[in-house]
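The complex is shown incomplete by one protein chain, all other protein chains being positioned as in the whole.
In order of appearance the chains are A, B and C, and numbering begins at 1 in each one.
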Amino acid sequence: MSAEAPPLPATPWRSNLSRLTRLPGVFALAAVLVAFLVGLLLVVAMGVPLGKAIPAFLSGAFGSGYAISASLNRSVVFALVGLGFILANRAGLTNVGGEGQIAIGGIVATAVALYGGVDGLPLGLPFILPMLAATLAGGVWGGIAGVLRARVGTNEVISTLLLSFIAVWLLYWCVQSEHLLRQPMTTSATLPESAEIPHSTQLPLLTGSYATPVTIGLPIMIVLAILVAVVLARSGLGFRLRAVGLNPVASARAGIRVASTIVLAMFIAGALGGLAGAMMLQGEQYTLKTGFSSGYGFDGLVVGLLARGSVSGVLSAALLFAFLRSGGIAMEMSAGVPTALVMVIQGLIVIMIAGAAYWLERREASA
Amino acid sequence: PSYAEEPLKVGILIPGSKTDHGWMESGYDGLVAAQTKYGDKIAVQMIENINYADMDQALTQLASGNGLVIGVGGQTQASVYKIAKRFPEVKFSVVGGNKVEEDLPNVAGYDVKQAEIAFVAGAAAAMLSKNGAVSYVGGLEIPSIVNAGAEFGNGARYINPDIKYFENYTGDFDDVAKSKEATLAAIAQGADVHYHILNLGLRGMEQAAKEKGTHIIGSYTDYCGTDPLYVAYSITGVGYQVQYAIDQAVAGTWEAGYKPFGLAMGPQASDMIVCEGTPEMAEKLKAIMQDILDGKITVLEG
Amino acid sequence: MTWEMLAVFIGSSLRLATPLLLGAVGELVSERAGVLNMSIEGMMLTAALAGAVGAWATGSPEIGLLAGLLAVLPVAALQAFLTNGLRANQIVTGLGINILVLGITTLAYREIFGARSRETIPGFDKWSPPVLGDMPVFGEAVFQQVWLVYAAIGLVLLTGFVLAHTALGVAIKACGENPRAVDKSGLSVTMIRSGAVMFTGFTAALGGVFLSIGDIHTFTEGMTNGAGYIAIVAVIFGNWRMGRTVIACLLFGAATALQFQLPAMGIEIPNALLIMAPYLLAFIAVAGLVGRQNAPPALTVPYWRA
Partner (left out) sequence: MLQLEGISKRFGALAALSEVHIDFAAGEVHCLLGENGAGKSTLCNIVFGVHEADSGSMTLDGAVYRPTGPAEALGAGIAMVHQHFSLLEDMSVVDNLILGQGRGVLKRQEWAEKVRALGERFSLPLEPFARVGDLSIGERQRVEIVKCLMREPRVLILDEPTAVLLPDEIAALLAVCRRVAANGCAVILVTHKLAEIKQVADRVTVLRGGVVVTQSTEPEAEIDRLVEAMIGRDLGSLSGVASGAVGAEGAVGAFEASHTPDEAGEGAEEVVQIDGLTVRDTAGAVRLDNVTITLRRGEIVGVAGVEGNGQSELGLVLAGLLPATEGKVFVGTRELTRATPAEVTAAGVGIVPEDRHRVGSIVAMSLTDNLLLNRVERFTRFGLMRRGAMRRTAEAMIGRFDVRAAGPEVPFSSLSGGNQQKAVLARELETEGLVFLVASQPTRGLDVGAIESVYRLIREACARGVAVLLVSSELDELIGVADRIVVLYRGRAVGTLPARPENRPAIGAMMAGHAQ
């Protein structure tokens, strides 16, 4: 079951380009505006003066170097998961396991940073190695779903969803048990968290200042985004992904290794999720705790879904959701508007864009 | 017309829901009490329901605009210590904070000491139980909660060595259905007085007790007389500690460092009240509390 | 384990399984018709809140139930319209609706009940069937249940019968297997699928109402806490068959109930493992370790006539 089953065997003879650029751009903007409008109405309905809520939102989102940096860091996580999603989706696979892949990435990054003997290594290896290990582990976690899909035919929506829940509770277990990642129990009240990772394993800040704590995660993500864009548009892998996504049987018949393409696609998606987890841990949280993944995997999934296959779509949606959350936090603090409002806006955007997508595509095809 | 005094700016981060009927709400109650007390003298910014990934940002924003920042709950501790380093001029208080290895000059940790009062609650439960069986339901299996459970059992056995004691952890302070089933399971074993460290999950325990005619010892705040289901209350001063932080900051006596609350800080911080208890009961409980303070009875931390 | 404990364990498993069962029955129908209805989580949450509000405002849990059913209508209609009218991606719309509903119910709960309500919400009374309820140990512990538990069993039987032995059942299953065949036979795929989604709304509403005013008489923010997703997992674990889905729900209920029995029996198992159990079991099932999975071929695939 592919998330984007082609409605017709033969719609896309209009160029893909026009479909990807024209449609989501204009329409997504309209959807965002409408959602914000509804949000404003709700604010008014709750009796909060707009004159208070809007400035709070804006200052929270864009008001300081810190706010912008925090939003950018968050968007990196969303974007990585989203990039993985669209890549796998090109092969007809729907990876809804971002949350679990983040959790696994966090677990492994913590383990390596704390116990991998990386502290003290030269050349940035202390922070690079945990990231690589987390990437690999996330890849394996995603790859499991790929193997199941390729070998047993298990629907990957289902397996990745289940793997997510399993990973989240695995993380719970890891920080509960002293034999695993829990910090040494100095007193009987030691919290069930990992110890803080050493400073050398934390991601360097681009500016070097906590006032604008953008980590090197941002440039890494941008490089990966470009890479994914090139892979999808121009590479042999991109071609194989598309072929397998559109018709696995015919692809197999023509000599494309379908099983390994599927596993690879899921591996990459999982790896990007794992990397996102490492960045959440090494970039900001520094200790692993239950609830570490914070639902970012699901946000990243929604980002990927909204992007409808395009890398620029992923980046825009990731930025939108990241800044939306920053604004929401400030709005609650300064204007007393519950952050639940952000969820309403987010949900509306998702529904409107998803709802209109096929309809617009359809109208264009029959025009 | 007096000169306009700059109000003390207080930022408070409640990681869970301020309406959880438990820990978080208790902390929020403390804030409301302080607001009533000080009126315009304090200005408050509050945020609730914050997950780990957003906690640093929320704390940073609170720290950027306030002189005192309070984190309600041990789960804010790691984040507070991180952010506090970046805002040396801002005071931070962690309610439910533990001892840490390296103290910061601008962070105070207030230890709630739930295990102490749980021991006393166990003693009270043993006195109130008719069946000779009591039970405890905790949310997450974290040390303070587990230790409190253990001490509740110890307290019960202190009064009645043969008492049966059942404990359970639902994995979620707010899961109503699970805490109901956990309580029902204990009732099936004969338990007739229940203690808990739960938030919204308490509703489930109430429902079970109501259906089966058993009784509950409440936590956090004294509500004696409002609900016949509750035969006693243990006071755990989460709200008191929020007030304490604000009081101290307003008075200019705020101090960094670890501070154990519990029984040592008096009945507002920690106490045990049996709603329709006999004088002997009250006497006995008082004695136990004194023994704990004197170190004659030692209890786990948390 | 004593008989009493066993009885309590069974009763507890039943209660924990009931919301899953109610959700899963509807989800099964919708998935058999080809719609993976992720928004079941949001549907349950909507009904849980509306049920609580209705019961609290009128003092009558029956009116609460009605309110729950009515409140789900727009949610289900939205899901039906998006997936069958607009042919939107079913997973995206489902997740979108869940996010939206979580936001709206949280805001609404606070607007209606105020920030810190200690209001008691009236709920359904227990009821026990004549003969069974009088059984010695088991009568009270197992059979004394809110009538919704019995309604769930009835609903399962009825739905099972409709799927297996009526023309409607054939049409529903056909929509999930080969919607083109349905269209060419003169039936409307859109109508049948939308109907199936609305039915999911109906059963999810019963499940949500059971959560809030059936068993525990309260509402808490986000109280479904993934019950909808577990219902979906149960359908998958059940291999899209009614019998196995019911067993899956009972199994998941029992796995949760076991958490409360094991400590009493002195058995130590990491809590994480028990909580993980339903997911782990379902994963083992879908990994093909217990036989082949037969998902409806057209599941999640929107249908276009040409």
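Structure notes:
The rule we apply is simple: a residue touches a chain if its C-beta (ideal position, glycine included) is under 8 Å from a C-beta of that chain, and two chains touch if they have at least 3 such contacts.
None of these values were measured; they are calculated from a predicted model.
Considering the entire complex, the omitted chain makes contact with A, C. Contact with the chain that does not appear here is found for just one residue of A:Leu33, A:Ile222 or A:Ala250, A:Ala250. When the omitted chain is restored, the residue from C:Leu157, C:Ala181, C:Met265 or C:Ile284 that touches it is C:Ala181. Hidden from this view is one chain, which touches chain A at 6, 9-13, 230, 234-240, 242-243, 246-247, 249-257, 366.
As for the chain not pictured, it touches chain C at residues 165-167, 170-171, 173-174, 177-178, 180-188, 294, 305-306.
Operating definition for what follows: only the chains that are shown with their structure count from here on.
For this pair, chain A with chain B, the centres built from the Cα atoms lie 36 Å apart.
Averaged C-alpha coordinates give centres for chain A and chain C that are 29 Å from one another. The multi-chain contact residues of chain A, meaning those touching 2 or more other chains, are 176, 338.
Contact with two or more other chains is made by residues 141 of chain B. For chain A in complex with chain B, the touching residues are 60, 64, 66-67, 70, 74, 77, 176, 185-193, 196, 210-211, 280, 284-287, 289-296, 325-326, 329-330, 332-334, 336, 338-339. Taken in their complex, chain A has these residues touching chain C: 1-5, 7-8, 42, 46, 94, 96, 148, 151-155, 157-159, 161-163, 165-166, 169-170, 172-173, 176-177, 298, 301-302, 305-306, 338, 340-351, 354-359, 362.
Those residues of chain C whose C-beta lies close enough to touch chain B in the complex are 4-5, 7-9, 11-12, 15-16, 110, 115-118, 126, 141, 211, 215-218, 220-221, 223, 225, 256-257, 259-261, 263-264, 271, 275.
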